[in-house]
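Step one of this worksheet: look at the structure below.
All protein chains but one are shown in place.
Let's look at chain A:
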């Protein structure tokens, strides 16, 4: 593997506005209830401090993708830039990937009865453009980087250290949130 592209989210800039999700939906023409990007609001409150921040997450384009490993039809493919691609033509709709991804990235499309997930707008990247979600981000909180060459002492993974996480090695990092004093 030459490169590994991945999302970096600055939680101090992400307003949880959801524009990334809707831009993904409209450009990929996803019918409800499908969305390839999710938003979570996190609140960690103490007596004098509160952390309120948002996590915008999509497929993590893992270094060792579990979806790729379990897919019996060979519908998954990992590009040399690290993007994990799903090919609906080879997808039988068996949902092995839907069940095995620790991040619930692949979802079954109820209309086509096939899985689908964030393809990292590979066609746009190939034209030198940003993915739609990154393009839509108003504050620059969501960015796409070559993960291996990024200084990551200021970054952290906010997901729990589950065994599956260590196995799949998701290509996503977050800048840690600042708390608000109450």
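Keep in mind that, in the parts below, a contact is a pair of C-beta atoms (placed from the backbone, for glycine too) under 8 Å apart; a residue touches a chain by one contact, two chains touch by 3 or more; residues count from 1.
Note that contacts and distances are computed from a predicted model.
Q: When one chain of this assembly is omitted, its UniProt record names it as which of these: "Tat (Twin-arginine translocation) pathway signal sequence", "(2Fe-2S)-binding protein", "Cytochrome c biogenesis protein" or "YeaH/YhbH family protein"?
A: This omitted chain is identified in its UniProt record as "Tat (Twin-arginine translocation) pathway signal sequence".
Q: Given the contact definition stated above, which residue among A:3, A:35, A:148 or A:175 touches the chain not shown here?
A: In the complete complex, the chain left out is touched by residue A:35.
Q: Of A:16, A:73, A:102 or A:176, which one is in contact with the hidden chain?
A: Residue touching the absent chain, from the options given: A:16.
Q: Which one touches the absent chain: A:25, A:100 or A:143?
A: A:25
Q: Using the document's contact rule, name the residues of chain A that touch the chain not shown here.
A: Looking at chain A, the ones touching the missing chain are residues 12-13, 15-19, 21-23, 25-33, 35, 39, 43, 45, 50, 52-54, 85, 87-89, 109, 111-112, 116, 119, 122-123, 136, 138-140, 180-182.
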